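Missing here is one protein chain; the remaining ones are kept as they sit in the complex.
Chain nomenclature is as follows: A, B and C, assigned in order of appearance, with residue numbering initiated at 1 for each chain independently.
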């Protein structure tokens, strides 16, 4: 799974470099998030600009990351989502669970 | 069919804006070339950078344009071809019929 | 005008790496639907998703986790006003009626696939026969 990390003000900006998240690679995404949290990176902003498609297992992977961050008194925010992907969050009402921002700057501002 | 034309030094640079030329749109390409020649544009450079796929009817359309240009004492050169498309010209030996250039500048230099 | 019938039948090994192929084929089919008045991009995404979810389930519940030896068949049929999808599996099957809605107040990692399929399509049913199980999905276009 192609994910790059950039640190800004103690917050980890993750950039998902995959066009498609489905049951073939969602476990990798989940494990990556859990590992990151395990290492002490508790404030995560996941940027999804490249992701054109996400299925329910992708939503599930992000949800596990989010829950785990809260357990560790951290946080997992989402940013730069494509409209069609956002509609998956709306249908499953996960837009009420995640904080979703237009871009990384707004997510960072909200995290301060 | 998406084709743009730019004139330089009396030569018409055609830019084919389609990713795919097959039996569905090759007649349009042929008619466009013939019309251009009919209008008196006898020196054509056809740029194929965008074209990722071309079938035998696409080769045929370019060939008709080329023959017609010669009949009118004009010329039709090709430029900016993708490697896989070039291999179609090699298999059909049409690389011996067309003048094929790496880019428009080289095609223009050869036309002077 | 005659009916524009397009039919695609795909057989793949039970491996998740083929989900992308299946989903993309669905998306490209929609792109060829000249007659469709609605939001084509949304329909393309929805068909991609529904095929992906249904096929992923069929792969997940294939007999004895036999990744690679069992096969899944996916059948897509589109005419001017009807989309019909069938996904055939050889697993133990399940009771579609007994699958609960997701708990939206306490969302969980899994259990959202069939909900999305039902939400985006008009009808879903699951039938068991001695030869295979079929998840059949319909939508009026």
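The rule is short, and it goes like this: a contact is a pair of C-beta atoms (placed from the backbone, for glycine too) under 8 Å apart; a residue touches a chain by one contact, two chains touch by 3 or more.
As the structure is a prediction and not an experimental result, all values here were calculated from the model.
A.B. asks: Where does the absent chain touch, in terms of which shown chains it meets?
C.D. replies: For the complete complex, the undisplayed chain touches B, C.
A.B. asks: From the list B:45, B:59, B:76 or B:108, which touches the chain that is not on show?
C.D. replies: B:59
A.B. asks: May I ask which residue of B:14, B:69 or B:88 touches the chain that does not appear here?
C.D. replies: B:88
A.B. asks: Mind pulling the chain C residues that touch the left-out chain?
C.D. replies: Its contact residues with the unshown chain are 1-2, 4-13, 17-18, 20-21, 24-25, 28-29, 31-32, 34, 68-69, 71.
A.B. asks: Since one chain has been left out of the picture, which residues of chain B touch it in the full complex?
C.D. replies: Considering the whole complex, chain B reaches the absent chain at 20, 22-24, 53, 55-57, 59-61, 63-64, 84, 87-88, 91-94, 96-97.
Rule of thumb we're sticking to: only the chains that are shown with their structure count from here on.
A.B. asks: With chain centres defined as C-alpha means, what is the inter-centre distance between chain B and chain C in Å?
C.D. replies: 43
A.B. asks: So how far apart, in whole Å, are chain A and chain B when each is placed at the average of its C-alpha atoms?
C.D. replies: Inter-chain centre distance comes to 47 Å.
A.B. asks: Mind pulling the chain B residues that touch 2 or more other chains?
C.D. replies: none
A.B. asks: Quick check: what residues of chain C touch more than one other chain, meaning two or more?
C.D. replies: Residues of chain C touching two or more partner chains: there are none.
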